[in-house]
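Have a look at the structure below, then the notes.
As you look at this complex, bear in mind that one protein chain is not there, while each of the others sits in place.
The letters A, B and C name the chains in turn, as written, and every chain counts its residues from 1.
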Amino acid sequence: LAEAGQRKLVWVEQHSPVLQRLAATRLADGALRGVRVSVVVHLEAKTAYLALVLARAGAIVTASGSNPSTTQDAVTAALARQGVRVFATHGCPPAEFEAQLLANIDTAPEVIVDDGAELTQRLLRHRPELARGLRGVTEETTTGVARLRDLESQGQLEFPAIAANDAALKHLFDNRYGTGQSTFEAILATTNLLLAGRRVVVIGYGWCGRGLARAAAGLDARVLVCELDPIKALEAHCDGCTVLPLMEACRDGELFISATGAAKVLGGAHYAAMRGGAIVANAGHSSEEIDLAALAALAVRTEKPRPHIEAFVREDGSRIYLLAGGELVNIAAGDGHPVEIMDLSFSVQALAAHRLAAHGRALGRGVLSFPAELDREIAAARLETR
Amino acid sequence: LAEAGQRKLVWVEQHSPVLQRLAATRLADGALRGVRVSVVVHLEAKTAYLALVLARAGAIVTASGSNPSTTQDAVTAALARQGVRVFATHGCPPAEFEAQLLANIDTAPEVIVDDGAELTQRLLRHRPELARGLRGVTEETTTGVARLRDLESQGQLEFPAIAANDAALKHLFDNRYGTGQSTFEAILATTNLLLAGRRVVVIGYGWCGRGLARAAAGLDARVLVCELDPIKALEAHCDGCTVLPLMEACRDGELFISATGAAKVLGGAHYAAMRGGAIVANAGHSSEEIDLAALAALAVRTEKPRPHIEAFVREDGSRIYLLAGGELVNIAAGDGHPVEIMDLSFSVQALAAHRLAAHGRALGRGVLSFPAELDREIAAARLETR
Amino acid sequence: LAEAGQRKLVWVEQHSPVLQRLAATRLADGALRGVRVSVVVHLEAKTAYLALVLARAGAIVTASGSNPSTTQDAVTAALARQGVRVFATHGCPPAEFEAQLLANIDTAPEVIVDDGAELTQRLLRHRPELARGLRGVTEETTTGVARLRDLESQGQLEFPAIAANDAALKHLFDNRYGTGQSTFEAILATTNLLLAGRRVVVIGYGWCGRGLARAAAGLDARVLVCELDPIKALEAHCDGCTVLPLMEACRDGELFISATGAAKVLGGAHYAAMRGGAIVANAGHSSEEIDLAALAALAVRTEKPRPHIEAFVREDGSRIYLLAGGELVNIAAGDGHPVEIMDLSFSVQALAAHRLAAHGRALGRGVLSFPAELDREIAAARLETR
Partner (left out) sequence: LAEAGQRKLVWVEQHSPVLQRLAATRLADGALRGVRVSVVVHLEAKTAYLALVLARAGAIVTASGSNPSTTQDAVTAALARQGVRVFATHGCPPAEFEAQLLANIDTAPEVIVDDGAELTQRLLRHRPELARGLRGVTEETTTGVARLRDLESQGQLEFPAIAANDAALKHLFDNRYGTGQSTFEAILATTNLLLAGRRVVVIGYGWCGRGLARAAAGLDARVLVCELDPIKALEAHCDGCTVLPLMEACRDGELFISATGAAKVLGGAHYAAMRGGAIVANAGHSSEEIDLAALAALAVRTEKPRPHIEAFVREDGSRIYLLAGGELVNIAAGDGHPVEIMDLSFSVQALAAHRLAAHGRALGRGVLSFPAELDREIAAARLETR
């Protein structure tokens, strides 16, 4: 098992030139040596590799999964063999998952690499006395940054918390290039259908939506964009997309991809208006973008024609196909972001963890930006290692 | 098992609008009723669907697989349940495969829908007396058409043989649109790597190469093209690709895709020139495009970092990655052509079979073209059913 | 005057690497020395340069314009100064133009580089005795090749006539790359309007139409294609264009470009269906694609808002704008094909003329193909001089 996990980690390492370089330079200065670092990530190969990099830099790393369903036991076995302490098992029940997070906290981390502020919140709640030992926290997600700001406004952040999510190398690249490619990779592999000539409706023209529209057009789909903000909508128009209201797009579209960050973007009236054969997928923040209850309400029965595809049969016998149960389609029905994209994101995290280990509370308290010069350094390293 | 196969067939049917329409119109005229039709195809859902369409049109269909490794038992079970007689089992040994083909011939087919002329050749060799009962043959592949022309020149084709492969709706669409999309779909899903910014070397600028170049550029790769014919090379240049000799491309490229139809396009000198981390795949006619022996000779050891990826480790420790063992990457590491592309190809085959059933030897003898007006009719049907 | 013409010729020469190379290699072998060559071309700098290349290779060149309106006196003055005999004046009346062509014939040409077979036809009609002295003819246009085939079928072609038009380096490159770029260059410079987001209707999806569609999409227009042949139409669909019937496109389109080769593609019913503000241009073979009489019939008055734009005001006060009077918009309102495209076309002509001078009637009689190996040689030279 550990062998299989190891092979996966090696593939990731071979395609993570920036983390490799940082490991040999900045991270090798000893600042992380002996520092207790708790890492919360999806424990599949790409994300687990961050834990390994920190461990090799001398940190005493304890890893927890951010979700039992994404933990791969082969990967955790490989991590364990390389000296990372892991509290995670695939598919474990909620109570066990909770216990694992608390066990992680019991290691009295000095630095937390967090996801959704899950570990930080629990530490403050259950073991507040350990906060004094914290050099700081670095946070990967938008949601987590928002929670940390809440804690800050309540006066509970006595340590530095780096908003890694807001680094250019994190949000500017994964949304556009990562989401664009991996979403269509997943949709095409799942459906085995042709994109050329297909009417693809992209809902939302933020960074994700732009990435989706560009990839779809690049594969010769016809791109329809629905966007409420007229300035973004006019950009979509000038980018060559057909801009129209969502209800109208529902009547004409063939493949719908939601990327708005809002809830229940697609609901009953939309499903009713769609043609038979319409395919619905979500590439946005959460599975709530698609109103699943409304879709179920419309169906007289459902079918499972292929893995990750559910057909909702309407009264007239026509079908609407839902991909990956409305979850983020590139993760739930694919392999998620490309390795090189995670290399950028996790370079931000590694440098943030290093910075906290080196300077700790001297950085200040509360939510801090990731330094722009480090952002540029990562970009430069990526360019040099092409 | 049959249930699972049936679900797959339904998905294919739902995305085969042209075959569906032809089934309800031209194929419903009774010409196929009671006619014995032997079909040789890859027995996975997409291709098996053709057998089902002919059976529903009244033909007495006997199906053989064109390769034991591509036969899916769930699909054959579903076919059997719908009245198609199947001689095929997944992974059976060569002798059994041979016996199955001969058993198929023993049904005394009136029409053969052939792949590589495999059944036709065997019938002429083993049961020549059955040739008199043949209304005709329709052939799917370039190789098969070449074999039929050989037979014709030897005076052995006393029946009509339609070169379905040469129809515009067959070769014009699957090479460009089918290969372009499905090759990258397979490569990206297999490697989980980023295409944007990657230097992709397309070897050969025929229809397949053009499809590959267009898809790669559409996903923001930088496309390098190697092509010996200077006219095609100049087209590639004017299409925005970087045109250069193969040895030079080997020094610069990151992902190599062969689509030439020639043998041993990539050999020892090329592998020696490639950078560490280079990835090699084949999207061309046969696995012979890539000289596997030369690649193996170069390696001190091999590794298997992910499914369908083999790493050849060179003396200096650097690696060259081979995808899908040099087989056609979109089939061996993916799901092959999109359903809608096969809908076009198999509409040609279905109309050819129907034509042979209806008119038989009145069509003439020897290799015949697929009628241009039927080609146009299929295209028109596809446009109307968008 | 000659000075200004000379500067223009130098610019052309500097951007004609293939002709430059051929002048120094193949054309320098003496075969053209002392041979009387009559050239019929548009006498502007790009096309006049061919005459100069032949003259420098030793030929005794006599040049006529193919149309008085395109003759530039500065260019003919420069040609004259370099030893080319010119029979052409800008804007001369038809009788004088005719006299000039006949005077050209009176030089008893051994080789004719013809356009529309204009000189060849006149020679056979007015001075048939001179046909004996002809080593042969090379013809630039589709129309001219058709006329030569007529002559051949009437038994009047006793000399070789090379169909230069049919060379790959002629028809494959100018239609796609030349027409695509130069048409939009002319339309945008003439109208000063934005292409991004505009609904551009491309009528006809032949080589010209493909070039137009690709350029329009490349500048972020939304491309609508009207094409009667369903196979080409399906290609347009798979290339990402919106395919629809012309009447429907008329109701939605904003800019219409005809490239069909057929007459009266756009007529009264179409103009009546168009929105106010619609713009109509022709990029096809002749000005007859657009029915001007029907457009005039619709208008209560006309206006001239900008050079090369005529507004036809309909009864309701709305306008349809016609560009360049329906003439080929890239020539009539622009500078025609890019220099590098003409470098390819005229390299074909120069090698054809050279071939006729060297081998003459030994090549055979009647309409001959341009040799494929010369085609490839030109392409290779272009690639090497990038």
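Before moving on, here are some points about what is shown:
Going forward, contacts are C-beta pairs under 8 Å (C-beta built on N, C-alpha and C of every residue); 3 or more make two chains touch, one makes a residue touch a chain.
None of the values given here were measured: they were computed from a predicted structure.
One chain is not displayed; in the complete assembly it touches the shown chains A, B, C.
Annotation: of C:G133, C:G277 or C:G364, C:G277 touches the absent chain (contact as defined above).
Among B:A196, B:A311 or B:A324, the one in contact with the hidden chain is B:A196. Within the set C:I341, C:L363 or C:A381, the residue that contacts the chain not displayed is C:I341.
Hidden from this view is one chain, which touches chain C at 7-8, 10-11, 14-15, 46, 177-178, 180-182, 185, 188-189, 192-197, 214-215, 217-220, 277, 303-306, 309, 319, 334-336, 338-341, 386. Contacts to the hidden chain, counted on chain A, fall at residues 168-169, 172-173, 176-177, 229-231, 233-235, 237-238, 243, 375-377, 379-380, 382-383, 386.
Within the complete assembly, residues 194, 196-197, 217, 220-222, 237-240, 242 of chain B touch the chain that is not shown.
What we mean here is this: only the chains that are shown with their structure count from here on.
Averaging C-alpha coordinates per chain places the centre of chain B 41 Å away from that of chain C. Distance between chain A and chain C, defined via averaged C-alpha coordinates, is recorded as 55 Å.
One simple way to say how far apart two chains are is to compare their mean CA positions; for chain A and chain B this gives 37 Å.
Of all residues in chain B, those touching 2 or more other chains are 177, 386, listed in ascending order.
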